[in-house]
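Here the complex is missing one protein chain, while the rest keep their positions.
Up next, chain A:
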Amino acid sequence: MSEWARLEAFLTTDPRDVGCDEAMAVLHVYVEAIAAGLDPAARYPGVAAHLAACGPCNEDFEGLLAAVTNPDLGG
């Protein structure tokens, strides 16, 4: 990817992006669906778009998924 393409990718926004508050409000449902092998992006396209664009929310998504799928945590 060229430098200008990298810049353009950063500047490109997805109109489906629901923002942090809406994405975090359903993160537990979204993560549990992923952990069950389902595709929650079909039901929540705006959440998927947000997680693809927002580094901090994606980090929280990864963290919650790691916790839910870690058998040693034994919830």
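Note that in this section a contact is a pair of C-beta atoms (placed from the backbone, for glycine too) under 8 Å apart; a residue touches a chain by one contact, two chains touch by 3 or more; residues count from 1.
As a convention for this text, contacts and distances are computed from a predicted model.
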Can you tell which of "Gluconate 2-dehydrogenase gamma chain", "Histidine kinase/HSP90-like ATPase domain-containing protein", "ABC transporter permease" or "Putative RNA polymerase sigma-70 factor" UniProt lists for the chain that's not drawn?
"Putative RNA polymerase sigma-70 factor"
Just checking the interface: what residues of chain A touch the absent partner chain?
3-8, 10-22, 24, 26-29, 31-32, 46, 50, 53-57, 59-60, 62-64, 66-68, 70, 73-75
